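So that we are looking at the same thing, I have put the structure below in structure tokens.
Shown here: the complex without one of its protein chains, the others still in place.
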Amino acid sequence: MALFRKKTDVISADLASQIGESEGLGVQLRRMARKNKLAVASAVFLALLILAAVFVPLLSPYDAVNGDASIRLQAPTAAHWLGTDEMGRDVLTRLLYGARISLAVGVVPTLISMVIGVALGVVAGYAGGKTDYIIMRLADVMLAFPSLLLAMVIMYTLGDGVMNIFLALALVGWASVARVARSETISLKETEYVQAARSIGVSPGRIILRHILPNCLPALIVLFTLNIPSAILSESSLSFLGVGVKLPNSSWGLMVNMGRQFLYNAPWISLAPSAAIMLVVLSCNFLGDGLRDALDPHLNNE
Amino acid sequence: MRKHLAFVLVLAMFMSLAAIPAYAAEEEKVLNLAAESDILTMDVALTTDDYFIPHNVFDRLFEIKVQPDGSTEIVPSLVADYSVSEDGLTYTFKLVEGVTFSNGEALTASDVKYTFEHLLTVPGACNYDIAQEVAGAQALLDGEAEELEGIVVEDDYNFTLTLEAANAGYLAELTSPAMSIIDKETVESVDGFGMEPADTIGSGPYIVSEWVPNDHFTLTRNENYWGEAPDADVVVMNVVPDANTQNLMFQSGELDIIDLDALDASIIDSVYKTTYADSIVPGYRVGVTFMSMNENNEFLSDVNVRKAVQMAIDRQGLLDNFYGGDGIIQNGMIATGVWGHNEDLEPIVYDPEGAKALLAEAGYEEGEISFEFSLDSSSGDTTAMVYQQIAQDLAAVGINVDIVSYDESAWLDFRRTEEMPAFIGTWTMDYNDPANILGTFFSNSTSGRSLNYADQEIKDRVDAASSIMDDDERMAEYQAIEEAIVVEDAAVVPLYERAHLFCIGEKVESFVPHWAGFSNFFVRDVEMK
Partner (left out) sequence: MSTLKSIIRRVISSIPVLIGVVLVIYLILRILPGNAILTMMGEHAREDVVQQISAELGLDKPWYVQFWVYVTGLFTGDMGTSIKYHKPVSELIAAYFPVTIKLSVMAALVAWAVGILCGVISAMRKDRLADRLGMGFSLLGISVPVFMTAMVLQYLLAYKLKWFPIQGTKEGLVCYVLPAIALGWSSAGSVARLTRSTLLEVMGSDYIDTARAKGRSVPGAVVFHALRNAMIPVITVMAIQISSLLSGAVITETIFSLPGIGRLCIDAISGRDVPLLQGSVIFATVLVIAGNLVADCLYSVLDPRIRKEG
């Protein structure tokens, strides 16, 4: 019995077994592209944003750090599409530079937490018994913490810095992944082909790598897409509270924090990064939903 | 269950709506104020920040009075009469008779002596600089004495105070909030002095009636106050960390006086200097905002580098762009409004090309000089912007600074180690005498300021100056010292004295800010309609 449940539990536990071996990932993704326009639009938006963030030095004539204080807090104009900020810097340019950190904060800690969570979850599910008990109680413990508070405490201990945010969010996020990976593993363990492989003496490591992990993949991809937004939101909350990214680095959360006092006379400074956070989170959610619909026929009751 | 939920929700809404009108109808004159952070203690011996309660709930031997022309004067408060010995060491005081604490106990000479002892010996004491100047303070601190030898109580109202070394500015120091007189019997008999409102007894115009931590505290008028009664019956100090929220509260009438210090210049320009132009109460934070340059630092130990930094910063640009021009550029440490301020000090000129040339001449390559610029992240958004702008200005002459943010206490701890390379500090005068700022930063007793000012002769002169009993001579000496520090040694970059603006609401008739522009002003200087 699990004491705590996360939204990811809603993803059907026996999902992998439903997918079967017949359909490849590519086929499923193409089907999604046909059926779910919103998910496709989201994927395109995210791709464009990543490109813009990578190539912003080529795209923008402005500097990310140095501004012209004499034109601070200017409303959007043809020269500054999203206006200027409190230091007289171009908000759009800052937004795209900030996207580097914010997107990285979405992806990197999520990846780390996936690796930790999958490793522990698969081991727990496959080994069962005491190993399972210990790992899952540890997951219970991690899930019991209000995630933002735990991230704050970890940031406090590690000190500021983007790397530390990665680590803090990864440490906070692995437990829910382990939950899903474990239940996937348990249901896959009972399938005929795994049973067959075990009976002819295939080593556990090989079974996990060859049979269990590949079949967990669809569920994990969905989980990955759905966990990115929460990492982005956590970072923005941490930075907003002043325990996340700090000057002179910039992330969307920090931009909102710095622009907060101008919400009433120069709202573009904080609204632009807020809207960016919202759009990215929405896109990830749409994409995650689309992937789930495509990869998990069981939930396709719509 | 669903129905119940809905019912509870609706009920909750109604109950809360019903609570509003009860709050509005009050006959009393209530003054609503807001502070960015809560006080940590009401005992002034344990804080160098939380001065609102000391100012309004306690009295001092002397006070500073602002004259109509803006100048300040030291006036006796609890003292009826006093004299100073020829050598400037011994002060004879006579207290005003009939002064009582709010619990009815008389304020006597032994309370004054106890105040000094409390400042020195209470666990966690941090505000003892002034008390420490009294003869015998060290023995008391070291545990070699039971009482403070330098204060001799003659009777209830007469006592003498002997200093370890003469200090011409000592009466000015006695006006500091640190020197608030406490009641010996109360402090000795209760557990919660400084923490519990009922146990925190003073002789001032107000009584602390309630303290809800991190929410608000309330002062009510002391009906038995020995002096002139203040106008407001009740003072509510709300803890509102966000300056923007304070702004909204003031505009909707929930605050009667707003401290505009934390608001961005753009908001002051667009809202206050337009809609509330007639209600702005101008004033200055008497003191100086400066950039420190630690002489222990590899690069900053070179006077040429320090001079280049002085020349590279566009101080007028900082003041105009980030403070809406509300302030006065300072070329020295004895700021405008401080006794002994020197108008004729050589101005520091903004000259980036000159700075570059100076660095090249001194043999530095572009980008060779770099040091950390340490930011206290609690010091406000505008300060953070000033840091970024200074970094930009310095980069323009080839000096790279790394802005590193610290939490307030980590920042203070770092500075205490004497290793912080550079920071921006604002010194607001505790009492109006140059000794306050020069003694803090450039004397032999300076410690933990991360300046490491190296000129021993000047440090000795700072220490010696306070015992020059002739005021003109003393001020001339301070001005000479200031010139040596700022112009010759370029030990700091004086930036500006910032204006400290307040805005009063409809319920307030008039308000005179604290003479030095403290946020913790005297409520007795507020007149209500």
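When the chains are written out, they are named A and B in that same order, and each has its own residue count from 1.
Following the convention adopted for this analysis, contacts are C-beta pairs under 8 Å (C-beta built on N, C-alpha and C of every residue); 3 or more make two chains touch, one makes a residue touch a chain.
These figures come from a predicted structure and were not determined experimentally.
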Candidate in contact with the missing chain, chosen from B:Gln251, B:Ser270, B:Ser370 or B:Asn452: B:Gln251
Of B:Met195, B:Val234 or B:Ala357, the residue in touch with the unshown chain: B:Met195
Hidden-chain contact residue, picked from the options B:Thr72, B:Thr108 or B:Asn238: B:Asn238
Residue numbers in chain B that touch the chain omitted from display: 1-2, 5-6, 8-9, 12-13, 15-17, 19-20, 23, 40-41, 124, 195, 212-216, 238-242, 245, 248-249, 251-252, 254, 378, 406-414, 416-417, 419
For chain A, the residues touching the chain missing from this view: 1, 3-7, 10, 137-138, 140-150, 152-154, 156-159, 229, 233, 236-237, 240-243, 253, 256, 260, 263-264, 270-271, 274, 277-278, 281-282, 285, 301-302
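Convention: only the chains that are shown with their structure count from here on.
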Distance from chain B to chain A - Cα centre to Cα centre, in angstrom: 46
Of chain A, residues touching chain B in the complex: 65-67, 69-70, 72-73, 86-88, 160, 242, 246-248, 258, 260-266
Residue ranges of chain B in contact with chain A within the complex: 242-244, 247, 263-264, 266-267, 270-271, 317, 321-322, 375, 377, 381, 384-385, 387-389, 391-392, 395, 402-403, 405
